[in-house]
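What follows is one structure encoded as structure tokens, with my remarks underneath.
Heads up, one of the protein chains got dropped from this complex, but the rest are sitting where they should.
Chain lettering (A, B, C and D) follows the sequence in which the chains are written, and residue indices restart at 1 in each chain.
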Amino acid sequence: ATGTTSTPPAATQETAAPGYLAVADQALPAGGTLNLQVHIDSGAATGYDPQLADVATTWQLLSLSYETLVTIGPDFSVQPMLAEKWDTPDPKTYVFHLRKGVTFSNGREMTADDVVGSLKRLLASKSVWRGQLGPVESVTKDGDGKVKVTLKEAYTPFLAALANVPAAVLPMKEIDDKSVDPATTLLGTGPYVVENHRQDVSWTFKRNDKYWSKDKPAADALNITIAPEEAARIASLQNGSAALATLGNVDSATMLAGAKNVQVVTQATTDFYYLMLNTLAPGSKLADPKVRQAINIALDPQQIADVALGGKGKPTAVTPAGLPGACDPAALPSAKQSLDEAKKLLAEAGAQNLTFTLSIFATEPAPAVAQVIQQNLQQAGITVKIEQMDEASWSGKVYGKAPAEFDAALSWFAGYADPGMVTKWWNPETAGFNVGFMKPDKDLNALIDAAGKEPAGAARDQALAAVCAKADADAQMIPLVTRPATVAFRGDALSPSLYATEGYGNVLRLVADARVKKTQ
Amino acid sequence: MILELDDVTVTFTAGPPLRRIHLNAMRNVSLSVAEGETLGLVGESGSGKTTTSRVALGLQRPTSGAVRFDGRPFPKRRRELAGRMQAVLQHPHWSLNPRMRVGQSVAEPLAVLGRPAGDAVTGMLEQVGLEAALAGRYPHELSGGQRQRVSIARALVTKPRFIVFDEAVSALDVSVQVQILNLIKDLQAEYGFSALFISHDLGAVRYVADRIAVMRAGEIVETADTATFYTDPAHEYSKQLLEAL
Amino acid sequence: MRLLMWWSGRALSSAATLLGVSVLIFAAVRLMPGGFAETVLGPFATPEQKAELATRYGLDQPVFLQYGHWLAAVTGGDFGVSMISRQPVGTELLARLPVTAELTVLAVAASVLAGVPLGVLTAVRTRPARNKGGAGGGTVGRLLSGLGVSVPEFVLGSLVVFVFSRYALGLEVGSWVPIGQDPVANLAAMILPAAVLSIFSISVTARTTRDAVMGVLVEPYVTAAVGRGESPWFIVRHHILRNAATPVVTLLGTITAYLLGGTLIVEHVFNLPGVGSYIVQAVGRRDYAVVQAGVLLAAGVFIVMNVLIDLLVGVLDPRLGVLAGRRS
Amino acid sequence: MSLLTVRNLVIDYPQTRALDGADLDLRQGETLGLVGESGSGKSTLGSAVGRLLPGTAVRSDGEVTVAGEPVFDLPPGRLRHLRKKHLGFVFQDPIASLDPTMRVGAQLRLVLGRGADVGFHLGRVKLDDARVTRAYPHQLSGGMAQRVAIAMAMATAPELLVADEPTAALDSQVREEVLNVVFSLAADAGTSILWLSHDLPAVARRCDRVAVMYGGRVVESGPARQVLGDPAHPYTAALARSAPAAAARGTRLEPVPGRPPVLTGAAPGCAFAPRCPFAVERCEHERPAPVRIREQDVLCHRAGELEAHMTAGRRPEVTA
Partner (left out) sequence: MDRLSVAGLVCLLVLVVFALGSLVGAGGDPDAIVGPRLQPPGPGWWLGTDNLGRSVLPRVMEGVGTTLLLSSIAVLLTAALSATFGIIAGYRGGYLNELVMRLVEVLYSFPAIVLAILVAAVLGPGQLAALASIVLVTIPLMTRLVRAAAVAVSQRDYVTSAVISGARLPRVLGRHVLPNVAGTIAVQGTYALSVGIAVEGGLSFLGFGVQPPQASLGVLIQQGGTYMIAAPWLILGPGVVLVLAILSINVVGDGLRDRLEPRETRSLT
């Protein structure tokens, strides 16, 4: 492989507690205002309704006001949140003991009815997340302060799925009597209350004084500025007008190395890039599994991680690398084969001079990933033309028609918090969005379902490994590398808490712990 | 009669809608030019001389009245008259296309008719007193007088029966004016074309014209033989003009 | 009366232009590839959701009907609802307008205050270049003014963002606050973007002014004034400024349009919440109502601007404009 | 006393020599007509009197003195003072020489001073002030505009008025009226006039003296009647003969053959030589020096010899 310059990890990455990039200094006094910058606003036509939110950037913002029954710990264990604890009398039954003294930000106390109503509403909705909750049979109130969920069959990722924003507890009384429209109003139990939101400009949150955890949130107010241009965010960090910002560039650490008081950390995520190969386009060579195999073999995820992601990403299989129980990408069949085998497969398929177009959107580092892919495949004699588009055109091209009109496309999935969750998207009948370019594979689907039922443990790991291998051979959607998130903050303005690895793409997950230093 | 204008009125409308200004550039003008004759047309600036020449050339359709060339009304398509009438216009500076060589300019009326130029161009240049070598030059390499000579050569190359001279010498120096006026006289003697000679300079008109028409504010106030006009102008305005000379 | 007539005539022709503009915008927006549904709803949306969205925004109707509805609504002051934020576009535009307007006004002011004197000075000071036939002017001056019009905002903007965020030079990038909240801080934050925006327009104004003044300098009435023994300053003040103003004022219309476009890039680079960045984002997301309204606003401002400029030119130069044609 | 003296003035434009050693004298109270073909350098000489030349013009030699002041060597302040107090200019295009953006009244007040009696000055040039004051220049006729320009030029009662073809752009009837105004105002104020013109008969009628220019030099000057009635220079004679207006009916005019020169440097000899029927060899190589013939100053090598042929209207016999 070609050489890469790797950047030394930031100091915080070594000293923080296990599982953390940074831990807020609890000795610092609470209070103060926190100025944050993110690159994109929540942008759904469905408004603020958390159940309909389907992208991480929206989850991140809504998570400031909404909370779920359970949450995810730094090691991807499921932790209590609005449920103080839960029992699992059998693999199909979950009984949640609700926390006492939790109120919505309008002052009304949260009840079991809210929880039951929220889950029922979610199950009845068109939300994408409905599918992730698994085969829920019923949700019932189990006396005061307890909620019982019954599944039709065992489903291991259930708790992890409950830990994400779409499963948040909504103020069902208000929603039912129509005094609150969750699409336009944020009314949750979370640490912050929205004071003002200007689409694509800014959010201002103020502290929820009735928050159930007495010592939280630490900061009195949050100002979140939406700054799409990376240079503007970097500038704000440097002059201190932002205390923390999300960065898109994998080289941000290098670039901010000289900036005083600015610390750059790379948060690993379970999100990963994958390559879509359209097997439904009439006459496409890509319909031939051998060709796809060859492509899969020729791809060099390690080089993609090193060059395109500046060494910050990791090769991954269908189960996101970094999650407990995920399979080893190095053990995948395609990883063990050589370029010669790829060439042989291409020859067998009669596709020696294969040329196809790779459609990508412009957001960094996707173009960089695509260019490394181009270089990789060139080694196997495959010519890739890169077609870069704005996101809207890209969406139109990739998802707009069935059968879809592209040859290949690059995108990324949120990896979530359980290795079984994202594998569901490999079944186009469940996923829906990929029916336009992907043929369902019965065997693979069966393997995915089986892995979902298997309780955590060695057997499940086995089942997942089988899914990984099968998906690797199918190669209609080829997982590539995990997608790092870069966060920079002013050490003189802020002491934040950050997980080392994030499952739901939520950089702001622990913002309620962050302490503002009184320097400005 | 080669050209007859019969009770011609030309009205221009100018300005934006709702406050259009109607201006009679020609008012009931009747004129005629006989075969081989030169009619001089004088009048102050804005009196309608150029408009009259444009009507005579068929470039301007009269608002009312009739125009006959060679006894017939103007044909619908100008092309049918191609080569039969020509003009020499005022600005020596703009009379020739600056991007065309002199020879090309002179040959153009022939080219339009689809006739080969042959020696006609050099012959014509010599006729107007220019060396044949000038054919290869561009207009900016010529003096004003030379340029007007080229214009005359171009006008004559198709041997037209009728030529309009609209202020053809006005922009030239006095000394050169006489050269051109003499040239016009000589050529007319040779080719026998009829001419409408327009000028605000009574002296020049007297020198070349057989008859004189005086225009004022769009109307012909007097028409007379040159001799009679100078000795005994009938109209008050004509007298004023003569006095200023 | 004449004025009224002029106004109505001008208003009519402006309205026609604006109508043309609106047709063009509408057609363009409808012709954009890439589905608004995919963009707005994301890849996971079901066909029913997409259909519902289309119905909600009337996108399933025939195009000319959509245009009719839109036009009717717009003339009634209703610019529709953003598909992304579901807020009325008019309100959002109004909220963002101050930023863009401030930028534009600052840049126009800079162009007038710096460009005009610079242009007058260089024109009056120009020594003719001998035997060259050119307009003269020092090579360095020409190069500098040429440089001003040759450095695009996105280059200069990137540079300024870099330099000013790296080195504390007194002015800060990225600390914008609404003008209502803290006018001083707002102005401080606007200086850099406005400066970046105005480099081009200052240079163009200076060049145009110089050309215009040099054109006036050779007019006979200036020679006549010199012949009467008037001082240069007197001549500049009484004769040149006003006579050279026409092309400069006309230019300001074009400049305004240009600056409106320039704010797009500057707002993007400096992350200012103005109309420009709104349009860029909206185009990126196929937020039809916003694109339509934003572009229409920009074009409308330009058209209105031009009517005003025509009027002003008519006042400055009595040979042109409204009052012309009244002959005694 | 000489009010204006031009000595051996040489003015160059980038590609042209406009003046090639011009000499001129104008006495207090005198009216001098400067005539010549287009391009002979009249305007250049007229502008040089007030140092009003275009930026590309260079004075290569010679000098101009007005009221004893060397025009080309004055510092800006003194030059302005000279223009203000001693000089007045009227140009060819009357409407263009007024500021188009200012009402006539305002322009007059700007020149005359705030409290000045605009009505009086307009009355002097026979204009009805009420209407004219409120008008913009483009709303005036050429004749009216020229009278306004004259009023402005004569407002300070200058010692010398330079009028560069003030009537060339006007209709023939208006010309006389405008000239009347100029000459009577000048006579009243004791102003000398330098009148540049094409129009030989008009100059003959109105001027005391005439100077004829050719190829950037004054080739003949002297009393008007003398110069035009009894020219000493072959060029003057040819010019006088060639005006169409001068032709008796039925006669054929005799033009000056050839065309005027365009100089790029000093003419080696007499600039008229190529067109001159009397030219001899030395005319081409030797620059003629002024000689005095009768009351005229003439630049011609053969000035004395040709007297017999010089009477206007008579066809010269070529003797040389």
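Points to keep in mind about this one:
In this text, contacts are C-beta pairs under 8 Å (C-beta built on N, C-alpha and C of every residue); 3 or more make two chains touch, one makes a residue touch a chain.
Remember, it's a predicted structure, so these values are computed and weren't measured experimentally.
The shown chains contacted by the absent chain are A, B, C, D, with contact judged over the whole complex.
Set against the missing chain, the residues B:P62, B:P109 or B:G145 yield one that touches it, B:P109. Checked against the full complex, the one of C:L192, C:L217, C:L272 or C:I309 touching the unshown chain is C:L217. Note on the undisplayed chain: of the listed residues C:M83, C:V173, C:L241 or C:A257, the one touching it is C:A257. The omitted chain makes contact with chain A at the following residues, 2-5, 230-231, 234, 249, 251, 254-258, 307-308, 310, 362, 364, 367-368, 370-372, 374-375, 386-390, 393. Residues touching the missing chain, restricted to chain B, are 57, 59, 78-79, 81-83, 85-87, 89-91, 94-100, 105, 108-109, 112-113, 151, 154-155, 158 (touch as defined at the top).
One chain is missing from the display, and on chain C it is touched by residues 16-18, 20-21, 24-25, 28-29, 31-34, 124, 126-129, 132-136, 139, 142-143, 146-147, 149-155, 158-159, 162, 166, 214-215, 217-218, 222-223, 226, 232, 235-236, 257-262, 264-265, 268, 279-280, 283-284, 286, 291, 295, 298-299, 302-303.
The criterion applied here is as follows: only the chains that are shown with their structure count from here on.
Averaging Cα coordinates per chain places chain A and chain D 91 Å apart.
Chain centres here are Cα means. That of chain A falls 42 Å from that of chain C. Among the residues of chain D, none is found touching two or more other chains. The set of chain B residues that touch two or more partner chains is empty. Residues of chain A that touch chain C in their complex: 43-47, 54-55, 126, 128, 183-184, 198-202, 225, 227-229, 231-236, 238-239, 241-242, 259, 389-400, 411, 431-433. On chain C, the positions that touch chain A within their shared complex are 32-36, 38-46, 48-49, 53, 82-87, 92, 95, 158, 161-162, 164-166, 168, 172-175, 268-271, 273, 277-278, 281, 283-286.
Only residues 37-38, 171-173, 175-176, 198, 200, 238-239, 242-247, 249, 252-257, 259-260 of chain D touch chain B when the two sit together in their complex.
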